[in-house]
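Before anything else, here's the structure in question.
Omission of a single protein chain aside, the complex is shown with its protein chains in their original locations.
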Amino acid sequence: MNFKTKLGLGIVAFFTIIAVIGEWVAPYDPSEMGDDLLSPPSGAHWFGTTMTGQDIFSQVLVGTRGVMVVGLVCGVLATFLSILVGVTAGFLGGAADEALSMLSNVFLVIPALPLIIIVASMLPSADTVLIAAVISLTAWAWGARVLRAQTMSLRRRDFVEAARASGERTWRIIVFEVLPNLTAVIASGFVGTVIFAVMLQITLSFVGVVSLSTWNWGTILFWAQSNQALGQGAWWWFVPAGLCIALLGTALALINFGIDEYANPRLRKVRA
Amino acid sequence: MSPVLEIRDLSVDYGSLRAVHNVSLSLRAGEVLGLAGESGSGKSTLAYAATRLLQPPGRVPSGEVLFKGQDLLTLTEKQLQVLRWNEIAIVFQGAMNALNPVISVGTQIDDVLRTHRPAMTRQERAARGRELLSLVGIPVDRLTAYPHQLSGGMRQRVMIAMALALEPEIVIMDEPTTALDVVVQRQILGQMMRLRETLGFSIVFITHDISLLVEFSDRIAIMYGGRVVEEAPAAEIYRAAKHPYSQGLLGSFPALRGPRRELRGIPGSPPDLRSMPAGCPFHPRCPHAMDVCGERMPSLDSVEVRRRVACWLEEAHV
Amino acid sequence: MTFLLRRGLFYLITLWAAITANFLLPRLLPGDPVQAMITKLGGRLNSDAMASLYILFGLDEKKSLWEQYVDYWGTLLRGDLGLSFTFFPTPVADVLSQSLPWTLGLVGVTTVIAFLLGTLMGVYAGWKRGSWMDTLIPVTTFLSSIPYFWLGLIAISVFSVTFPLFPASGGYAAGLVPEFSWEFAGSVLEHAVLPGITIVVSSVAGWILGMRNMMVTVTAEDYVLVARAKGLSQRRIMFAYAARNAVLPSISGFALSLGFIVGGALLVEMVFSYPGLGYVLFQGIGAKDYPLMQGVFLVITLAVLVANLLADVGYLLLDPRTRREG
Amino acid sequence: ATKASGVLTVGMPNGPLTENHNPFLPTSAAGSLGYRYVIYEPLAFVNNTRPAQDPVPWLATKWDWADNYRKVTFTIRENVKWSDGKPLTAADVAFSYEILKKWPALNNRDSLKVETAAATPDGKVEVTFASPQFVNRNKVISAMIVPQHVWSTVADPTTYTNPNPVGTGPYQVKSFTSQTVTVTRRAEYWQELPKVPEIQYTSYNDNTAQTTALASGASQWSYVFIPDYQKLYVDKDPKNHKLWFPAGLGIHGLWLNTTVAPFDNAALRSAMSDVIDREAIFVRGEARLFPKLESPTGMPLPAGESFLAPEYKSARFEVNVDKAKQKLTAAGFTLDGGVLRAPGGKPVTIELTNPSGWSDYLTVLDIIKGDLKKIGIEATVRTQTADAWTTDFANGAFQGSLRWTNTGATPYEMYQNIMDGAEIKPIGQTAAVNFGRYNNPEATAALAEYANAADDATRAKSLAVLQKIMVEQVPMIPTSAGPIGAEYSTKSWVGWPSEEDPYGPPQATLPNALQIVMKLKPAA
């Protein structure tokens, strides 16, 4: 594993820890309005305060969980769906392939934003996990396309044929012979989806179409933006959350790097 | 006759693994030098290193490759670029992947001419392309075909045609015919030999097929565990190989003609390059192993004129 | 022939499914256009207006979903997309044709630029693996991981507020009327600089990364080695042998992203008040503007499907292996 | 962006426009940006910031109400010409009322219940109504007048985009683009021409962009919510950047679903109202832009000054936790350990909902949440999408939610909006008014009485009843006054309405816009 990957993993691990413990270590209730209005970072408020006197440091800490949960749930769900559809279509070919390709094409064209608004509005409390689930619905189709193409190139490989010749059942071949060879694609797809989901969640919070009831980095930015923090010179309001997002995104991309190098022997520095 | 290519004490490392060990070989003008040996004994690696085509992590820690007295290993990329294909052409093992799948074979041949013969006009180049294809028995209208539209044998032949495009001094062929049936194989090699007669280039011919090697080459070098263990004229190797490994190889292939004979084979398994046995790498499998074999590597000494063997058995004779 | 027929049928069914989804999605949204309008205008429109607005939008007679669906197909097949509610009574087609050129212009051009730039940089980074170009990648990734609106707002605050080099909003200067004149063209260019650069900055990393990885893989292929052995120039090897093969997946990704161009760039359009389809759609969603939403979805659907087709055809043209002979 | 001198730049954060100058449609560019009001003129101007003031005659020189506000006769100004040169006639005026009746879809601005409208032989116009129009009288006289010779030929005026607007106003459309509409001064006008030769209406895509434009001076006149207007707007040019946010007769408040226990209990509602810190809402929640609401009657001041019942003339809201607690105890609530329990013993909790994007409301909800804590009510704030909230709110599927009320020339609209029992809808059905489903026959009767009363004394009496109900029963908890405000710059133009010279509401999208433009003069 190279330095970049380690760095990426380190950052993600850091945020994961914050996601777990953020709520407990936060010095203030993130929603509580204090008396220091829009004050720059200080000993009492490390990241300063908002216009209503809320502690931004606490908001960032508490908000980490929402971001990480959406990223994770979405990554897992969308990856699962794309594998289910993409690999099955690619492996089976024929009519099943056509039908599944059609399905993913339809989902590819369904615009994400209205779909999310619809689901968010239909449910009484649109919580983080649900938003994540909806984002996954819109995020899997691309991955399915890639996996399908990749699977098609794998399904005629000798070792797959060999497994068939030795009497393996189809589902076992898909799951145990083909899938593991797609690890690199799946993993980089996973990382890509996580980035996409986090960005989308933040965008949605920012545009104000999803619940602001729970804190995440996007909601911090939403409040900063709707109070025009930038114009007011309150850089401490939007810089921490923005930086966290950029850092997380970069970290995931760095991991992506590592996954590529790990799974693609040609990219490795020295062959084993 | 002075050698056109002389390899001196060449070693090649892949990371910490030494794939080629102090190999010295020379290739004379107009000669076919056969290279045989265990798979993984470093034949391809040697060919790559000698042409400065070694891919990372491969590295040449020591040695010289003299082409007409010029050390290829010290040339700059620019200087090499001029030499390449003009003087030394190479047909790779697995020519299946050696052609760019997305441009036509004609263009790939044309590329060479355009780079090295800037004076040629478009028509001249096209004419030369057709000439080359017919040389290897491919219909000239296939010039516009893409590699995937050709069978494996045809692709192999395109590679060979391309290698001859600039009439180089040296052609290195790394298992050029493994994927072909014997009929096609013979036709191609026959054509090469005929061209060599007219054009006078030298060939380094790497293959596993001992019969083929003996039949087509002038001289043969046998490699084992990254070293050349024996080098001699082809006929002599076939008649009386001196190194026990060479003898083993010759005793392992079935002959099509003549009475059925017993195939002896070589006991044991190939050495692991990461943990080479001390002394002669072959000694754990050698029927004649002596104590000294496990201790020191015998040197590749001339035992006769134009004959070198690296074996303590021979040392004892001297 | 049967292959073409089958493909055609495939696309038709996909189109039908997508259009049906496009019809259903807006109607699954809670609320109705009139309520949305009252809410949007806040206290500026008294609730007495509701009855009038229902009549205005033709929503006073209740139709079943099925009747609406049949009507929708009827009008659609006649090439009529209906009247937008948000911009009542402007036909949806007019709303689309008004904003589409801007979207295509800005997002289209920047997508192409980002693709070309990113791919080119990816080619170099992959070719010279391990050189300084490799450290460039985390930097560009960082830039593209910055939430877009943040990037846009900072660009505005730096380049149009602190140092007023470029205008902060709009597609052209307020006083101008679109026409073919140097003044107008200059104004359009001037107004496109900031949004354009921010889009490129935030999207270039993806192309770089994808291209770089493919380049690294392809560079290890035998035919690249052969090209080196042939003594070809570095440029020729890099472009005609390595990049030419490595670019294939990027090309199909590019074709698909061309399809998504028409969806516009909501955040760009919001932050820079740029005219375009993204914001129109956003408005349409907010206003429960079924005809407008359907119209935009239709355009997106068609564009994505065409792009899909384009990706298929592009692959066919660029990768001779996929061509079927005979 | 540099502006040619002599141009007035108006901005709105309304998003892109399509070319549509139909003055009847709120969806047209003319409606959305408000330039319909500098092209089409009303019969008279009403000052909603001072509703008691007499309207200013404009195209009508005189109007006489008769038959207990069931009939009005207009005397039309002479020498007024349409921009196509034809003279304005009584027939045009009558037509402008008739068209609202004929096309109910066009009657979306003021929902006038016109019965007949006709020109009289002596050149006047008579308009009749089925019911007394006392509460609507200002709306009736401020109807927009359109040329009959143009509109009578239009087959369907609801889908007419009016490509060449013909009006009596001093401006006509010069150019249209999806982001900017420019109108220029006509050569002649029935009175002295305004000083502003050209007005540019630009639409921005969101509040931030609009604020940036205001701050830089690219927009000289706009109405947009600015979170810290001092820093973001005024400080950029303290001498010229001004804003005036006067109250009209509409308010914002916390609507409670009065059908759900324990919020059906007036004492609880009243106690809740007592603890809400309206100062904090004014300063922090609404950034000092929504005028502070002081009268417990919900009447915004000074707009509603003249309507106040004598007993409430000097009554003011004040935070009083102790009084609230007393009220609660008296009503059988118990407060122990910081938890308020309803008479049945159930703890009182409330879920406050509002759309996600409405940051000022959400801030207010947070303030209210903190305030309610003081009397042991556990409040939670939940955000929804705007659509979900709109639907839920109209259907009564909420506990507590912030929303505005209607605004009118009298407090009637506001009170009717809050407590009209005649319009009550069961939970689950869409309500247009009385979202809290407050059912009090006394209130319903008082509202009807006010609307139909024949004399001022009866009106005063019924209005007093309504105010009493508002104060004692608290059908909805008022939080701020609804402003009719705007930002404007005195750099190029002076003569804007202000607290010192409150001649009309300052918004560019209200009919008074023309009145303001007429008064603007180039800055020295």
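Just so it is clear, A, B, C and D label the chains in written order, and each chain counts residues from 1 on its own.
As a working rule, a residue touches a chain if its C-beta (ideal position, glycine included) is under 8 Å from a C-beta of that chain, and two chains touch if they have at least 3 such contacts.
The criterion applied here is as follows: contacts and distances are computed from a predicted model.
Enquirer: If you had to name the missing chain as UniProt does, which of "Dihydroorotate dehydrogenase electron transfer subunit", "Peptide/nickel transport system ATP-binding protein", "NADH-quinone oxidoreductase subunit B" or "K+/H+ antiporter subunit F" would it be?
Expert: Cross-referencing UniProt, the chain left out corresponds to "Peptide/nickel transport system ATP-binding protein".
Enquirer: So there's a chain missing from this view; which of the remaining chains does it actually touch?
Expert: By the stated touch criterion, the chain not on view contacts A, B.
Enquirer: From the list B:P56, B:G200, B:G265 or B:P287, which touches the chain that is not on show?
Expert: Per the contact definition at the top, the residue touching the missing chain is B:G265.
Enquirer: Which candidate, B:V20, B:L212, B:V229 or B:A310, sits in contact with the chain we can't see?
Expert: B:L212
Enquirer: Under the stated touch rule, tell me which residues of chain A contact the chain that is not displayed.
Expert: Residues of chain A in contact with the hidden chain: 157-159, 161-168, 176-177, 180-181, 183, 272.
Enquirer: Touching residues of chain B against the unshown chain: what are they?
Expert: Spelled out for chain B, the touching residues are 37-40, 136-139, 151-154, 157, 178-191, 193-194, 208-212, 214-216, 238, 248-249, 252-258, 260, 263, 265-266, 269-270.
Keep this in mind: only the chains that are shown with their structure count from here on.
Enquirer: From the mean C-alpha coordinate of chain C to that of chain D, what's the distance rounded to whole Å?
Expert: Averaging C-alpha atoms per chain gives centres 39 Å apart.
Enquirer: Quick check: what residues of chain C touch more than one other chain, meaning two or more?
Expert: Answer for chain C, listing residues that touch two or more other chains: 29-31, 153, 220, 270.
Enquirer: Where in chain A do residues touch two or more other chains at once?
Expert: 117, 121-122, 207, 225, 231
Enquirer: In the complex, go through chain C and note every residue touching chain A.
Expert: 6, 10, 13-14, 17-18, 21-22, 25-26, 28-31, 137-138, 141-142, 144-150, 153-154, 157, 205, 209, 213, 216-217, 220, 256, 263, 266-267, 270, 281-282, 285, 293, 296-297, 300-301, 304-305, 308
Enquirer: Which of the residues in chain C end up touching chain D in this complex?
Expert: Touching chain D: residues 29-31, 35-53, 55-56, 83-90, 94-95, 98-99, 153, 156, 161, 164, 167-178, 269-275, 279-280, 283, 286, 288 of chain C.
Enquirer: Along chain D, where are the residues that touch chain A in the complex?
Expert: Residue positions touching the partner: 207-208, 211-212, 215, 226-228, 231-232, 284, 355-359, 362-363, 366-367, 370, 381-385, 387-388.
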